[in-house]
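Every protein chain but one is kept in place in this view of the complex.
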Amino acid sequence: MSAGPGPLAPLPDRVVRDPVLLAFADEVGGVDAGPVAVEGGRTQWELGGRSEPGTRLVRAPAGVVAFEPAEMTIQVRAGTTLDELDAALEPAGQRVALQGLPRAATVGGVLCVGLSGPTRLGHGHIRETLLQTRYVSSEGLLVTAGGPTVKNVTGFDLCRVLVGSYGTLGLLAEVTLRTRPRPQATAWLAGPADPADLFDRLYRPMSLLWDGETVWLHLEGYPEDVAVQTAIALEAGLQPMAGPPPLPTGRHSVEPGVLRRFRPDRAQRSGFVAEFGVGVVHGEWPGPTQGTPDASVVTLNRRLKQLFDPTGRLNPGRDPLAPSNGKADHR
Amino acid sequence: MKLPLVEDELASCVSCGLCLPHCPTFRVTGEERYSPRGRIEAIRQVHVGNQPADASFVDMMDTCLQCRGCETACPSGVPFGHLMEAARQGLNEQTRYQPWYRRVGYRTLAYHRALVIGSRALALVQRSGLVPSRRLGLPDRLPLRVPALRPQTVASGAARVWLHTGCVMDAWQRDVHAAALAVIGATGTAVTLPERIHGAGCCGALATHAGLVGVARAQAEATMRSFPGEDPVLVDSAGCGAQLKDLGHLLGTDEASHFSTRVRDIHEWIAEHLDRLPDGVGPRRTVSVAVQDPCHLRHVQRAHLSVRRVLAPYLDLVELDDEGLCCGAGGAYSVLQPELAGDIRTRKLESIARSGATLVASANPGCSLHLAAAGLTVRHPVQLLAEALGLVDG
Partner (left out) sequence: MDGTLVAELSASLSPDRVHNDHLEQVLYGRDASLMRGDAGVVCFPLTTAEVQACVRAALRHDRAIVPRGSGTGLAGGAVPLEQPLLIVTTKMTGIEVDLDNRVVWVQPGVINLDLTRHLKPLGFHFAPDPSSQQSCSLGGNVANNSGGPHCLAYGVTSAHVVAIEVVLPNGELAVLGGLGADPAGVDLRGAFVGSEGCMGIATRIAVRLTPNPPAVATLLADFVEPAQAAAAVSAIIAAGVVPAAIEMMDQRITQAVEAFVGAGYPTDAGAIVLVEVDGLPGGVAFETEKVREVCMAQGARSVRVAADEAERMLLWKGRKTAFGAVARVKPNYYLHDTVVPRTKLLDVLRQVYAIADRHDLIVMNVFHAGDGNLHPLLVFDAREPGILDRVHAAGEEIVRASLEAGGVLSGEHGIGLEKQPFMALQFTQPDLDAQARLRDAFDPDGRCNPAKVLPAGSRCGDLAHLDAHHRERLLADGVWV
């Protein structure tokens, strides 16, 4: 074993001392403790492949660790549900950009699955909310990835590969997330319209859904701005609505440009709801889809797994490369 | 090899690289050796003795246009022009850097008559088709006959100014001087032209850039003496203006520093006297005019905005989108480094094309010739002004 890196030792607060996290690490155990996976809200349990029989299931700890409204960050344990998270943030007029999801889902589960919800057009990908995570490695050690501040480029960015990893590279114990102010006004509108035309005329809408015929538009912001944008939508033939349409089961990924060019015939319409400007299609997608990844990308994924979990004990059966097309659903 | 530079000036470069895109030679090559930061580092390496002043070093120095675009871009205030001149001076003094024929050439600039005659000879040869003007960056047709300059008569007791007539400018672009005289006259100001008898003519700019400090000092000294008294000295060539405004640095005397305070670019001066000019005559030109900022006006004198102030009341101006990047003329540069100069000019031509302008205003003879050689219609701002005022024919 090599000596420590350089003459400097980690500052005391960089070594995890939270007994709850240490207990979780012990529960996960070291390399000899056998296959293990985290069970979150089980809302996307089938995604990424079936859990191998014999895998021991553990629960990630839950609860808010720290929330400082003026920082606009929140530190929570990974087993916290979205409901609990929201409840903690609401009084401060804040939220985390993980909207429109099953409320029983856990923060850790949402990040490990790594699929954004329908406000991605406005909020960006959910991975952008993750600032720091403490996870239990294949060896049963607590590892800190990223940093607690809103900006950080210190070292290689482990947080990125953990999002969407299905817990095959590490088990999330705690996360620090970026929060945002809640909007002062929001509006939903819908009606038959050309989504591309509308998209080009609006300034950064929160989401724009399209089923081949009808467009649903979600606006958020200051009341005056929402009013101005609403006027544009009304002019384009949309009407105020209570909320989004139910999203059909099934999920496909396409290039956003494909949606611009796709002209569905009558029979193809309304079997799907597409996130315009993003490229996620819920339901049955009749148009062209994304190809399979390059061989070199497959190799990199495999090598990463090999290096992070040499014994293959983390969530066996799940594979981030497994196509999420059509399998994932939204309840 | 110790170079005759000020070490504090050398130390002021923090190697941040903010100047890179403002350097025309870096822009067209993307190479550190053709960048201000690279050149300064090379100068430093040679100066402290880590590197010989070899061919590679000379190439780095020679390919610099001395446009000083890097100076206006540099937040640290690195006086690049001084460093480059010192490097060239060092090379001149300690190596056989400038070949003899170039040294003689620079000296000739002081002999006004010879220049006018030489230019006329060249004009004849040109018409015979023996020299490739475009490649040499010469104007398409050098003037055969050089019109005599006659200042306007103004009311007695009127304020007086000098007009610097220079060397190459006087030989090749005397109609610019004629336009300048007309415009100055129109403000009711009297003009005096310098006497040639002192051997004056060239301000010494080209020699300064070449690092031939001795030649430069002699030429500058003579030019300075040809403007006695306290009247302002107006200059209609950006290169000469830059040189004459910096004589304090070159000659290092109080007299020279004082002289420099009298020097004004003609546009600066006209801008202050705009209210004395008559309204434009005839229909306003329908084409829009792109203002090309000669480096020595923009980056050295920093007086380029006055060209706009002077022209805007009479013409529709368009701005180029290249932040005043050099056109590649750089005095004798277009002849000495034709390839780089060509690439740099191409960028400028693209920018002019994007602007939609069909006419270019340029306040420096070098730039005008270089751009005209690419087929553009280039006029001096003073000419455009004189035409708009109906003082000369367009």
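In order of appearance the chains are A and B, and numbering begins at 1 in each one.
Note that in this section a residue touches a chain if its C-beta (ideal position, glycine included) is under 8 Å from a C-beta of that chain, and two chains touch if they have at least 3 such contacts.
Everything numeric here is computed off the predicted structure, so don't read it as measured data.
Q: If I consider the whole complex, including the chain that's not displayed, which of A:Gly34, A:Gly63 or A:Pro148 touches that chain?
A: Touches the omitted chain: A:Pro148.
Q: From the list A:Gly63, A:Gly124, A:Pro192 or A:Pro246, pick the residue that touches the absent chain.
A: Once the missing chain is taken into account, the touching residue is A:Gly124.
Q: In the complete complex, which positions of chain B touch the hidden chain?
A: 8, 11-22, 29-33, 38, 41-42, 45, 50-51, 54, 56-57, 60, 73-78, 321
Q: In the full complex, which bits of chain A touch the chain not displayed? Write them out.
A: That gives, for chain A, the contact residues 1-11, 13-16, 22, 25, 30-31, 68-72, 93, 114-115, 120, 124-125, 127-128, 137, 139-145, 147-165, 169-170, 180-181, 203-204, 221-225, 227-229, 251, 253-257, 260-261, 275, 277-280, 290, 292-294, 296-298, 300-301, 303-304, 307-308, 310-311, 320-321, 323-324.
Rule of thumb we're sticking to: only the chains that are shown with their structure count from here on.
Q: State, to the nearest whole Å, the distance from the C-alpha centre of chain A to the C-alpha centre of chain B.
A: Roughly 60 Å separates the two chain centres.
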